[in-house]
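First the structure, then my questions, so here it is.
Yeah, one chain of the complex is gone here, protein chain that is, but the others are all in their spots.
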Amino acid sequence: MKFVTAVIKPFKLDEVREALTEIGIQGLTVTEARGYGRQGGHTEIYRGAEYAVNFLPKIRMELAVADELVDQVVETITGAARTGQIGDGKIFVFELGQAVRIRTGERDSEAL
Amino acid sequence: MKFVTAVIKPFKLDEVREALTEIGIQGLTVTEARGYGRQGGHTEIYRGAEYAVNFLPKIRMELAVADELVDQVVETITGAARTGQIGDGKIFVFELGQAVRIRTGERDSEAL
Amino acid sequence: MKFVTAVIKPFKLDEVREALTEIGIQGLTVTEARGYGRQGGHTEIYRGAEYAVNFLPKIRMELAVADELVDQVVETITGAARTGQIGDGKIFVFELGQAVRIRTGERDSEAL
Amino acid sequence: MTTTRIYRPAASAAALVGLLAAGPALAEEAKLDTGDTAWMLTSTVIVLMMTIPGLALFYGGMVRKKNMLSTLMQSFATCCLASVIWMVIGYSLAFGGEGAFHGGFSKVFLTGMTADSMSGTIPESVFMTFQMTFAIITPALITGAVAERMKFSALMVFVGLWSILVYAPITHWVWGAGGFLAGEGVLDFAGGTVVHINSGVAALVVCLILGKRLGHGRENLAPHHVGFTVVGAALLWVGWFGFNAGSAVGANNSAGMAMAVTQIAAAAAALSWMAVEWLRDGRPSVLGIASGAIAGLVAITPAAGFVAPGGALALGAISGVVCYFAVTWLKLKLGYDDALDVFGVHGVGGIVGALLTGVFASKAIGGTAGLLEGNPGQVWLQLEGILATVVYTAIVSAVLIKVIDLVMGIRVDEESEREGLDIRLHGESVS
Amino acid sequence: MTTTRIYRPAASAAALVGLLAAGPALAEEAKLDTGDTAWMLTSTVIVLMMTIPGLALFYGGMVRKKNMLSTLMQSFATCCLASVIWMVIGYSLAFGGEGAFHGGFSKVFLTGMTADSMSGTIPESVFMTFQMTFAIITPALITGAVAERMKFSALMVFVGLWSILVYAPITHWVWGAGGFLAGEGVLDFAGGTVVHINSGVAALVVCLILGKRLGHGRENLAPHHVGFTVVGAALLWVGWFGFNAGSAVGANNSAGMAMAVTQIAAAAAALSWMAVEWLRDGRPSVLGIASGAIAGLVAITPAAGFVAPGGALALGAISGVVCYFAVTWLKLKLGYDDALDVFGVHGVGGIVGALLTGVFASKAIGGTAGLLEGNPGQVWLQLEGILATVVYTAIVSAVLIKVIDLVMGIRVDEESEREGLDIRLHGESVS
Partner (left out) sequence: MTTTRIYRPAASAAALVGLLAAGPALAEEAKLDTGDTAWMLTSTVIVLMMTIPGLALFYGGMVRKKNMLSTLMQSFATCCLASVIWMVIGYSLAFGGEGAFHGGFSKVFLTGMTADSMSGTIPESVFMTFQMTFAIITPALITGAVAERMKFSALMVFVGLWSILVYAPITHWVWGAGGFLAGEGVLDFAGGTVVHINSGVAALVVCLILGKRLGHGRENLAPHHVGFTVVGAALLWVGWFGFNAGSAVGANNSAGMAMAVTQIAAAAAALSWMAVEWLRDGRPSVLGIASGAIAGLVAITPAAGFVAPGGALALGAISGVVCYFAVTWLKLKLGYDDALDVFGVHGVGGIVGALLTGVFASKAIGGTAGLLEGNPGQVWLQLEGILATVVYTAIVSAVLIKVIDLVMGIRVDEESEREGLDIRLHGESVS
């Protein structure tokens, strides 16, 4: 099994989720994140004091997938999350050792 | 060493943490997450406009553990987090390469 | 490639980010987290009812790096995030299978 | 032009002083005074503000985030429902006639309240609306005890019936023409019994029958945003001047003194609660000082037109400490789950205030002497007023909620309570 | 001492009743009454509170978090700009003279408003400031329709010009000496046409030209904090007493009755909206009941001094249901993106209220009979008032926004809309 972590632009979340659903993905978990990268940040000024805001809002999404699906998943995310503008984000793929579905105790591929 | 990531129902957090403490786990990190899965979501209507809320609140918990503890940890989480209802969540186990305690610089098993 | 996840004290974020920038790191992603560990928590009392707050605010930071940079990165984080007080946090290092830059589709070391 | 009733006879001595000072003789009582009317219009506005947004925020900040909207909803919907019920039947039961126990049905749907009906020196329309704001906040207070677990539909039914069967009659007893408590000389300037003891005791009864929240005593049920609670407390405080000084029913000396002592008692109670908490817990909490202020405001409510500034200082300081112990010790001891401490603050604070009114009442201020001026009988009278209210509201509220429980159920199911009332009952969530 | 105008002739019968009840004869009309003045000072304060913070919060809670500050800014900056414009020219155009269509330029920069100028029984300074608060809230209401996508600079230009070219003249028509609608007997006690129909229709026109928000109909555009919206609605409600009872321009019977019926209509509309929503969607939403209350307040605005409590109950209940359908059905049907439902609540509610004023007006309350008392002509008069307002505001608003679009553009670029107006237009963000 593989574990895919993707960092994307927040407003792309729904599109990406829909695209993944279409290729049969049934579960994923997201967290709100802030990203630092080439995209740079901006400056906020409050009563004369300037603060550099280096981090921009991102969505961090993770999903466990069967080995054979991983390429398709990466492609799907890339396709749906791309705007072509700097800051579109990254996808990381890890080896996943074990997966368990808490409700049933099912393991690994049955747990996804 | 292994690294365990679990996605659970928010109100189960305290129970799970207590159960883990009982088997000797001394540290873990949690983040607020939203999960998409078989549990489905719900619909919110604001002034006639319907919005499908596909993501439900979850707690994402992660902890690094020694290899020999991992099965016990998985069992403990499964036991404490289970309600038997759809949406109880998942546990994922990864291989952990290195661990460092920032305060002391201790490494690996001493760092946990 | 390696993937480094660090849990640090929130007010250390800017220092750590700057230190990493100085050694050439160009991207990272952070999430707000709460940590349970030796640092312990505190008690809040609301109208006579005591609640143990076991989790303390932490920043969870993650970055993908080339294999040869990983030691330097770990050192840099350790140096910048250390206060010497309990609760400074942990660094975990994982093996990273694949990395993709969504904007361009670039892979692996080019994607970081 | 018709003048239908004498307002709040207990306050009449104080009002007399005010009227004499203001000039116009009492004989011409039906003549509209624009100054009195201006103040009563204003008082009405700010007493409404006490419930929405004041109480709504005070309570909304104290619940968990997943129940915030449902808690706001309880205040807001109570405001709407109680308004309509007051207009339809409540006002008539309270002020429609001269029975000993209720006022009858002559003013149902505000029949007979014409464009020029007067109530003393103000239009009856203003008096009716001013009283309506009291009829709103009293049931709204109760909702704090049942927060985070009661069915909204059942709550609405309860609020509706309770307004008719409990609130309106008790109002008549104390303030209505011929009401039996007023006749006996029980002092209640602005609603210590009618509003606070009444709602506090009903709240206790209802939450006992409803049962504790899931996880009570084990899980973290801490307030999700004490900031909202502080804002709510502040708006309650600000609006309370309409409540207390408005109960002088005019812009007179009595109103002025009621305002002064209200401010003094609230401040004293806030500080005394803070002090005792600082001593016992090692730190003064923000929720604590805000709770103390409300306790002081509750306690000064029956006393406002009757005590001097010095008495108010003492009364406030005492009530802050007593309510602190009611909330942090008595409640834990007895183990009930009065979620937002309606009984501990309003019930106990109301009782303390009603008794201390009998202690600190000053002839020079409101025309009636209290214990300290050598009139111990007043304390007994106050006790009578308290007992009558406690017994009646406890019994009727209990019967009411039991019946509603049998008919439709009063508690949400476990899963809804876990997930939160906002999303389950109202289909909405705060981000 | 100079007395410059007769205020709101449509309300004069009601005012007369009030004045007679209050004692002083109309002949001495230039004499300051401290009670009337006190109430009008208060009314001015609370009508200002309706816009900031009331409307600001009401709207601010309904947008997405990334646009919350920009939405607050729209209300706040409109408040500032409309104040200055009113002082410079608006007041003069509305109340500076006796033309049929506008009041002329004699009071530009408040020339001639001296320390002792009177307006009836209150200082002209108070009257001018009271009216200023109406001139503030009317354009501020419009901003709800354009939320989350309009350029702030363009909005300010629009608000400035609209205040002069649309708001001031229409005010004169209805309330100014010699204004053509007032002369004909159109009833508008507190601004149903001037404020609500006017802003609601302008809002519709502007949002049609501006276009829909990105993602409209596909993405989740739900309110980020209904709690703020409820607080805002509550402050609007509370302040509305200044709006409606203040429009009696004194602390009299008319003010009292206006207050009573305002409360009744608001409560009835909130409950009727809740009821229909509960039936259709299976649950009563918090946003729903709050919206219903506002709808009722809008609808009772033209009627406040003219209808009896029973009429207000019916008027409120009807308007809650009609606005519910305007917002949840009509809008979806026609497909425009009136982001925060300015047209559905203020436009439609204002029209319903204006018509029902003609239906429920009671001779005993405000001096004019409506349809139910056998005067069907009043409904036609009301219709005339509505039509004149709708046509004028629609045309001028459309031309105005088109011209501004050509000159400077009215919409932010796509990236700014995605990222949020707070950070892009104002450089700030809510944590």
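Worth pointing out:
A, B, C, D and E are the chain letters, set down in written order, and residue numbers restart from 1 in every chain.
Going forward, a contact is a pair of C-beta atoms (placed from the backbone, for glycine too) under 8 Å apart; a residue touches a chain by one contact, two chains touch by 3 or more.
Computed from a predicted model, the values in this text were never measured in an experiment.
The chain not shown here is in contact, across the full complex, with A, C, D, E.
Of the candidate positions D:151, D:225, D:331 or D:424, contact with the unshown chain belongs to D:225.
Here one chain is not drawn; of D:81, D:221 or D:274, the residue touching it is D:274.
Set against the missing chain, the residues D:245, D:345, D:369 or D:396 yield one that touches it, D:245. Even with one chain removed from view, chain D keeps its contact list with that chain: residues 14, 17-18, 21-23, 33-36, 38-39, 42, 46, 65, 223-227, 230-231, 233-235, 237-238, 241-242, 245, 250-257, 259-260, 263-264, 266-268, 270-271, 274, 281, 283-287, 289-290, 293, 309-310, 313, 364-365. Listed by residue number, the positions of chain A touching the unshown chain are 44-49, 51-53.
Although one chain is not drawn, its touching partners on chain E can still be listed: residues 1, 31-39, 41-42, 44-46, 48-49, 52-53, 56-57, 60, 68-70, 72-73, 76-77, 79-81, 83-84, 87, 109-110, 113-116, 118, 122-126, 128-129, 132, 152, 228, 251, 422, 425-428, 430-431.
Operating definition for what follows: only the chains that are shown with their structure count from here on.
Common neighbours of chain B and chain E, listed by label, are A, D. Between B-D and C-D, more contacting C-beta pairs join the chains of C-D. A separation of 17 Å divides the Cα centre of chain A from that of chain B.
Shared interface positions of chain A, i.e. residues touching 2 or more other chains, are given as 31-32, 94-95.
Of all residues in chain D, those touching 2 or more other chains are 220, 427-428, listed in ascending order. Here, these are the chain pairs in contact: A-B, A-C, A-E, B-C, B-D, B-E, C-D, D-E.
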